[in-house]
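Below is one structure. I have some questions about it.
For this depiction, one protein chain was excluded, whereas all remaining protein chains were kept in their positions.
So, chain A:
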Amino acid sequence: MFFLSVIEHTLRLPPHLLSLPLKEAIKGELETLFLDKVISSLGLCVSIYDIRSIDGGFIFAGDGASTYTVVFRLIMFRPFVGEILVGKLKSSDANGLRLSLGFFDDIYVPVHLLPNPSHLLPDPDNKHGVRWTWEFQEEQFPIDGKDEIRFRVHSINYPSIPVEQEKEAKPFAPMVITGSLDYDGLGPISWWV
């Protein structure tokens, strides 16, 4: 689920960082630029792994800062299609489930990828809530938030930033994972243990 990616970036180092060692200053700048951000088709940046080379230090005319070309490696969160991940239930509604890994929340399991046949039943613990329940050999297996849920990565999408967004629309997510529970061994861990 984690991969390394090599990135080259031309970076302007503001002069107030001149007192720091060069490597430290550049690392700090890179962290503010990349950490916890999604790079389209590369995934979510978790951490700066190492800095491979620092070149340049050129000062452009009329600019009070030096510019460096840095080559570095990032740890990216980018699951591959077909990978099995473990997450927690964040919410469930008529469209399916939303799962969370703690550091990444945009994982959706649509209705057609839930175990078949599944039914939407009212949640006995929460008056306004609903809960998906898998029916297997006349037994009910509810998907509640009690234990961790295993899911298979069905697809990963990087939607482009919308030009205009409706007022009621849910917040824009730059990386969306579609998960599937429709296979033996997937779903809440307590189903199978």
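The rule we apply is simple: contacts are C-beta pairs under 8 Å (C-beta built on N, C-alpha and C of every residue); 3 or more make two chains touch, one makes a residue touch a chain; residues count from 1.
Everything below uses one rule, namely that contacts and distances are computed from a predicted model.
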{"item": "Options \"RBR-type E3 ubiquitin transferase\", \"Beta-adaptin-like protein\", \"DNA-directed RNA polymerase III subunit RPC9\" or \"Large ribosomal subunit protein mL50\": UniProt name of the undisplayed chain", "value": "\"DNA-directed RNA polymerase III subunit RPC9\""}
{"item": "From A:Ala61, A:Ile161 or A:Val193, residue that would touch the chain that is not displayed", "value": "A:Val193"}
{"item": "Residues of chain A in contact with the chain not shown", "value": "1-9, 31, 35-36, 39, 41-42, 46-47, 49, 71, 73, 75, 77, 80, 82-84, 86, 101-103, 150, 152, 183-186, 192-193"}
